[in-house]
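Omission of a single protein chain aside, the complex is shown with its protein chains in their original locations.
So, subunit A:
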Amino acid sequence: MSTSLGRDRLLAASATRRRFLTLTGASAAAALSPWLLGIASGSDGPATPRPSGYPFALGVASGDPLPTAVVIWTRLVVDPLAPFGGMDYLRMPVEWQVAEDENFRRVVRSGSVQAVPEWAHSVHVDVTGLRPARQYFYRFRCGREVSPVGRTRTAPAANASLDRFSFAFVSCQSWTSGYYTAYADLARYDYELVVHLGDYLYEYGARPEVARQAELPTHLRYPTLGETWSLDQYRDQYALFKADPDLQAAHAAAPWITTIDDHEVADNWADEAAYDGEPWETFLIRRANAFRAHWEHMPMRVPKPVGPDLPLYRRFTFGDLMELNILDTRQYRSPIVAQASPEWQDPDRSITGAEQEAWLLDGMGASTARWNVIGQQNAIAQLDSRAGAGQTFGMDRWDGYPASRARVLGGIHERGVGNVISIGGDLHRSIASDLALDAGDPGAPLVAAEFVGTSISSGGDGVDIDAAGQRTLAENPHVKYVNVQRGYVGCTVTPDLWRSDYRVVEYITRPGAPASTRTSLVVEDGRPGIQAG
């Protein structure tokens, strides 16, 4: 099997590495340092196993920032396209450092951990004892090899008065659909945070129609023997996606907070129910495989999955300015039903599950933040896609769970929670909507504003607007904006104003597309409803 693609991409990643490290001001005089020879560390005896090559081919990442802590991540892989990343099935010692400066002259925390093969040589370190609202730099070392440098940032102290916070949110990054040009754009800006709302991975594998024409090893191609199902296959897909230099640059630029949608496991799954009819007994094995690989590859603080269970919903506070409730609308949802089914309107149906819903509403009710954000997977907004009379809804979205939507929006309204913003993904299109207490009642009070971001790559090059987008605007007066290009959303939050900038790229089936801000939309403090920016 040819590995020319892997070689090309390793070379590209190597170029990124060199660029970053060059900035740190190299000194050739240190070439004889005992650190370089790998003999300085007492525990690092001659028998210590080492990778057979450069082991940071998947880059570095950080995530889940708290005021005094952040998780830093890497996974040792010498060949992203080889089984087990080309690593021997042995423990490998990994050292890490966190510094205040990118030259690592002021290292504030450091340590060592063991990367173990049972967890795919992934490394997660919850670095504690940091100072709030500070930028830090981090890196890893394994044997003689040093990782690229990542930049991260702690959250502001819980009640700190904050006059500005900027973050980006993203979703849906099908590798086969095209290039991650949007990530290259994102990495150029100093976002303090990146939120990923799901479909980081696709279970289809590398399809033969790929925009990125490539000769991949058989085990990465689709359909060799069907979809990604086993743990080795999910790991291989993560390695393929994460070998991308633009994705690595985006991870290295800021801490991420991530959650899942369906494709991290399988298309349109719901709790224990597979969409393709797989019996729940084996689907849960698949889910356990998918969750373990997901945990291995994400810079998350959440505990390791236990079998097929991975609690992902959690809350982050950024001073007195913003609180982010990150949801998981897959793992606890009621089954997806047809719109014709009487079950559709069943008041007991839920997209979050009762426990998560109570957690969300209780937390939002207790919030003292100026802006209260719900990070969820798709669209809470009602989105009728049928032209003229009658209504047609996507039943995989909140539209398939109207009782859930009514309880969440009603609960927010009852509690008097102000300045609520929903951010979403999944749709492969940008849709900005006002969320009223009742979408069918023009006089109903507005409860929140929703910004659904488009995909990073899924869906191909895209267009400014298509027929479906025109229908969405025509049939749903609460929808203020639709665009069908690829990109992400950059948000600038101040006490007086929320601004969402829709960044789009002209194409993704070829690399290097120009990026621009397609539109800016704002919400004023205390005045729900989207306005032109």
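What we mean here is this: contacts are C-beta pairs under 8 Å (C-beta built on N, C-alpha and C of every residue); 3 or more make two chains touch, one makes a residue touch a chain; residues count from 1.
The working rule: contacts and distances are computed from a predicted model.
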Which of "Oligopeptide transport ATP-binding protein OppF", "Discoidin domain-containing protein", "Cytochrome ubiquinol oxidase subunit I" or "Na+:solute symporter" matches, in UniProt, the chain that is not displayed: "Discoidin domain-containing protein"
Touch criterion as defined above, residue of A:131, A:144 or A:188 at the omitted chain: A:144
Option from A:288, A:374 or A:482 whose C-beta touches the chain left out: A:288
Identified contact with the non-displayed chain, of A:84, A:359 or A:393: A:84
Residue ranges of subunit A at the interface with the undisplayed chain: 1, 10-11, 14, 17-18, 21-22, 24-31, 33, 35-36, 54, 71, 82-84, 89-91, 97, 99, 103-105, 107-114, 116-119, 124-129, 139, 141, 144-146, 204, 207-209, 217-219, 222-227, 229-233, 235, 266-268, 275-276, 281-282, 285, 288-289, 292, 301, 303-304, 307-308, 460
